[in-house]
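All protein chains but one are shown in place.
Our next item is chain A:
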């Protein structure tokens, strides 16, 4: 075996060992919990049986929730694709001004936990909106909340995941050599034809990858359908699971496992469709993408800029303002004015409650750890999967989205099932911070892997062969050639991992214990106990911290290698 592998890859035996070990570790981390869950879903008291599967699938509530999930995630994804795609194309290809600021702003919606997004938006639109009351535009009490509807859920899911499409597509667009576009312009193509016939076909792989990721993320989203759907009696699969668990407790673990598997199947179908779609559309790009493209929009520039900033205003500034307004009133529902403005919520949440500081520390360590560990694993792993494909790696490639697609509560249950008793020992990870850490690794694996994979696939293989001929071993090549050239994608991945993990709630909601609270848990607990004002205060603080961190990265960008900061031009 190792002989034939070495012949195919030109690698040494010690490399082979490391690579196999890495592949094994990745499979263990990501797929073992899912496998454990699968077993739970098809096991009854007398061993394996399909009875619970058939029973749960036959229920009208299951079918309704399945349809609701596909509808909201589907419509949301279309919105994400349109918004994120339009922003990515305009920012990456044209001469609009203040690109850095635009990108910076577009990153922010992703940092706000979904339930806070939902909360903020209901603050923008509902009859009890502090913002609307303050400016005297609130609809009368008792009028319907327009967001408590399938379309409301879909729209917020779309906004929430716009940055995913944007970031992935933009990374792909940056890899297009400007000559490809310039050649088409010389050939006489202009405007939309240029975009349609040259830019779009070349960027289809990254657009599709971003769209698939947005769909899978929307499918597993819990916060938005929970906040908007439950009051309207509209269940998606994740909220159905939550309701069943909350109502019936652990007696419904098997049923919940079946529902979770159903989400997994839908997510997998999305990924497979994406794969089939891309089969004939992945082109190798030749040449150095050394200059950014700047197609002049001429007299259209100002209107385009205005529209982009209006969109930013609508999807970012407005809900954040509403959130800030809510955090500054003495009690929920009171209109905000200079007289009523109060920092009581802030003071109480940030300084009186020790749990907040602890949660900040926990979330920070967990998010940093997950980003660093995933970067270390995914870079060599993506390389193996591309350069030395095997049946195992292809299967892994297909399944790695599962822990991300599963709703957080379900992954949490899977992790509890797997780690409550470590095999061959009396040890348990349950109740320690490590179970949250492992769950994060499993969950965000795909967030890191996909951008690195796509950057690697676009790399000219001769770059690596040149290094190989120069005498560089695999490790050295990975460090000095592959790492720097995929660094922008890896950094983008790491930042996505960090930001999502930093605000993550649904996984840690079931895994936390006293001392290992995360920020998401603190916000959720505050909100759950009716402290909407304090929850808003912590949320605003979190967003503030993240913006400061991003600003710090921005400032350090001059010292970082070119292209490491994903939102920098």
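In this text, contacts are C-beta pairs under 8 Å (C-beta built on N, C-alpha and C of every residue); 3 or more make two chains touch, one makes a residue touch a chain; residues count from 1.
In this section, contacts and distances are computed from a predicted model.
Trainee: Quick one: find the hidden chain's UniProt protein name among "Succinate dehydrogenase hydrophobic membrane anchor subunit", "Sulfite reductase", "2-hydroxyglutaryl-CoA dehydratase" or "ABC transporter ATP-binding protein".
Mentor: Matching "Succinate dehydrogenase hydrophobic membrane anchor subunit", "Sulfite reductase", "2-hydroxyglutaryl-CoA dehydratase" or "ABC transporter ATP-binding protein" to the record, the invisible chain is "ABC transporter ATP-binding protein".
Trainee: Thinking of the whole complex, not just what is shown, which of A:55, A:95, A:465 or A:528 touches the missing chain?
Mentor: A:465
Trainee: Quick one: which of A:485, A:505, A:535 or A:550 touches the chain that's been left out?
Mentor: If we include the chain that is not displayed, A:485 is the one touching it.
Trainee: Over the whole complex, note the residues of chain A touching the chain we left out.
Mentor: That gives, for chain A, the contact residues 3, 6-8, 10-12, 286-288, 290-291, 460, 462-463, 465-473, 476, 480-481, 484-485, 561-562.
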